[in-house]
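I have placed the structure first, in the form of structure tokens, so that the comments after it can refer back to it.
A selection of the complex's chains, in situ.
Order as written gives the chain letters A, B and C; numbering starts at 1 within each chain.
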Amino acid sequence: MRIGMVGLGRMGGNMAERLRRGGHEVIGYDRDPRVSDVGSLAELVDRLQPPRTVWVMVPSGEPTRAVVAELAELLSPGDLVVDGGNSHYADDRGHAERLGAKGIGFVDVGVSGGVWGLHQGYALMVGGTEEDVRRLMPIFETLKPEGEDGFVHAGGHGAGHFAKMVHNGIEYGMMQALAEGWELLEASDLVTDVAGCFRSWRSGTVIRSWLLDLLVRALEEDEELSRLRGYAEDSGEGRWAVQAAVEHAVPLPVITAALYARFASRQPDSPAMKVVAALRNQFGGHAVTS
Amino acid sequence: MRIGMVGLGRMGGNMAERLRRGGHEVIGYDRDPRVSDVGSLAELVDRLQPPRTVWVMVPSGEPTRAVVAELAELLSPGDLVVDGGNSHYADDRGHAERLGAKGIGFVDVGVSGGVWGLHQGYALMVGGTEEDVRRLMPIFETLKPEGEDGFVHAGGHGAGHFAKMVHNGIEYGMMQALAEGWELLEASDLVTDVAGCFRSWRSGTVIRSWLLDLLVRALEEDEELSRLRGYAEDSGEGRWAVQAAVEHAVPLPVITAALYARFASRQPDSPAMKVVAALRNQFGGHAVTS
Amino acid sequence: MRIGMVGLGRMGGNMAERLRRGGHEVIGYDRDPRVSDVGSLAELVDRLQPPRTVWVMVPSGEPTRAVVAELAELLSPGDLVVDGGNSHYADDRGHAERLGAKGIGFVDVGVSGGVWGLHQGYALMVGGTEEDVRRLMPIFETLKPEGEDGFVHAGGHGAGHFAKMVHNGIEYGMMQALAEGWELLEASDLVTDVAGCFRSWRSGTVIRSWLLDLLVRALEEDEELSRLRGYAEDSGEGRWAVQAAVEHAVPLPVITAALYARFASRQPDSPAMKVVAALRNQFGGHAVTS
């Protein structure tokens, strides 16, 4: 298939490469002229034949909304836009309506894979109509990992990003569980081969997993993780998962705790704990650390 | 009443003073000869008339156990030992048995009051037999705040310290709730008079409380709490409350979260978050902060 | 002052009553003709003299938005609308803009007080311009409790509801802390007078508070709380507090745990725990309860 790819950063660039290796013709557009095949979105659209397919892979929020709005002007009825970025699921409905009003289809895709996707394939979670998804199957087949898994048509517009958001929430919880286990092992004198424990757990245990494999790799490079600071950004999906849970009155204690641990990791000092220190000082005359 | 007080630190010293002001005769013993009325525990025991009452107010754990063991040797049947320190409730049974074997009574008392107790009185949570508690009532009446509250005979041996432990667990949770509220108000630009909010809440609201009053005092001294670090010790009771809850299969999410926030406040860097950073680096090529 | 009150339910009705007792002239409008002084919003507006003041006290969300929209049509430049309901702080900006475009002022007020407010006064957290707030001071003075507390001009539009939202978040955390303490005391055999502990804590302790007073009242009516189910609704502010915290990357572990405990209390069965049961069955052959 011929496909336009908007956004050729780390994710978009590698996905374009995987598609080309799979025999597709990819015309890429990026604001950076050094990597872009065309000079503008308009030129990209010109280079594609109707019915066109344009895969948008730019940062979520305003950048994605701007590209979709511009495509709504440039594309023709029968064309199809895919948002493969990390958009909030609520944005998808708006995009589907805006494009649909012009007869343009829309599909949202949550993409997992990171730096490993180029070679191992990208897990795809897809939201949209049966018809639009069917049209994109050759693309999906090339992007996804080999085998029967790694692809789901999760539901209508927004379902792809919603599923990806939940995936990331689960990921936060699993990572934090491994992290707490490591901290507890390190805190005790009893276990003298902590890295060996994690290595051994890769076989025969209940917790064997890709994240465990990655942690073993990390510990092999830096057994005490002494070259790292305990600092972690969050990418948005974890926040949205908690907010969606609150909206649906679903208790999410583990995923939320994992998110809050990231928030706290970024605070040079905890404002809340200043209050606790102040109160202890007031009622107990406890010495405070200033 | 005449009573021996062992341990004349901040708590014991002030309690002795409140008892003297209330008309009791207090003979104090402390390892520090500058504040001690006698040179040894043996001399303290000599100075009291049977049936003697000795109130132990030393650090929990080994120091308290050592004093109780020595008193078990020095005292006579019919005497009475009170442990008013922050002992673990499980220690009380051992002390009651050891002393009981010699015909010596034992009462455990959880004491709340901090630096305010001398003037406002100490809240007392008491564990022991009806008879022993009745004997001590003149002492309790003087120590406790005025009015009908501030004293409870909570149950048998250990009940006093158990009740105090739960009180402190609740305290942790309430403090953390206030602290989180302050942090959220500070994080938003909407509210420009954060200290004013807390001040106003002292009347007519659901959260009016002594802790709120103390927070207002602290904010009046240092509106942004800029002279404090977000660092808080924990005194043991919070940990024991969580461990007791786990033993009884009681979920304690709020009190535990408050305890963990204190633990985290004391870590210069979070080991667990190093793992999260390492994993993010492995799967996503996310930049790490080193 | 003369003031219009829209919404004469439990809150609005009592507030109107307190205002009348304080010497104000209140003209009330409610959809229920049995309690309404006028037949329509338009009639209410007619009965007031410019510059008019209309206090809206209807359910948050759509009902409040509808009333404000109608008032925007009916009122004149120089008039003033107060939203005293439990609105989301983000709604306030829209209301201020909509009304401001017609020269009508807007003030948002978070009101605390429940069934006790009529007699004890309502705590008021206020957002708006200096000028608008000054105009309303006679009303606020009557509604608020006696003394210098119970009122704060927290900031611009939205600050009143934001402050109230945080107050309620703190309230959730404090309630849950007390609740967990009660459950732990009940779970242990050591403390035989649980209600007595709570009663005693009203004096001399760190946790003395209005919520503790209320819990003692509840325990006096029903010592084992056997007439209640462990079921609790949430009113919206707790959810918004968590969502705002997530938006600001503020960790809120205690308040969130308290919110989730309410969510869980309303589930006849936990979907998440079905998954845990299913997994235990898969890997361990653990018997499942069906």
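The definition used in the following text is that a residue touches a chain if its C-beta (ideal position, glycine included) is under 8 Å from a C-beta of that chain, and two chains touch if they have at least 3 such contacts.
All figures in this text were calculated on a predicted structure; none of them were measured in a lab.
Student: Count all the copies in this homomeric complex, not only the 3 that are shown.
Tutor: 4
Here is the rule we go by: only the chains that are shown with their structure count from here on.
Student: Tell me which chain's centre, taken as the mean of its C-alpha atoms, is farthest from chain A.
Tutor: Here the answer is chain B, farthest from chain A.
Student: Nearest whole angstrom, what separates the Cα centre of chain A from the Cα centre of chain B?
Tutor: Their C-alpha centroids are separated by 47 Å.
Student: Provide the C-alpha centroid distance between chain B and chain C, rounded to the nearest whole angstrom.
Tutor: Distance between chain centres: 34 Å.
Student: Which positions in chain C are in touch with at least two other chains?
Tutor: 206, 249-253, 257, 260-261
Student: Please name which positions on chain B make contact with chain C in the complex.
Tutor: Going by the criterion above, the answer is residues 89, 112-114, 117, 120-125, 127, 144-147, 149-156, 158-159, 162-163, 166-174, 176-178, 180-181, 183-185, 187-188, 190-193, 196-197, 199-212, 241, 244-245, 248-255, 257-258, 260-261.
Student: Could you please specify the touching residues of chain A with respect to chain C in the complex?
Tutor: Those residues of chain A that touch chain C are 206, 234, 239, 242-243, 246-247, 249-253, 256-257, 259-261, 263-264, 266, 272, 283.
Student: Considering the complex alone, what residue numbers of chain A touch chain B?
Tutor: 10, 114-116, 175-176, 178-180, 182-183, 186-187, 211, 214-215, 217-219, 222, 225, 227-233, 253, 261-262, 264-265, 267, 269-286, 288-290
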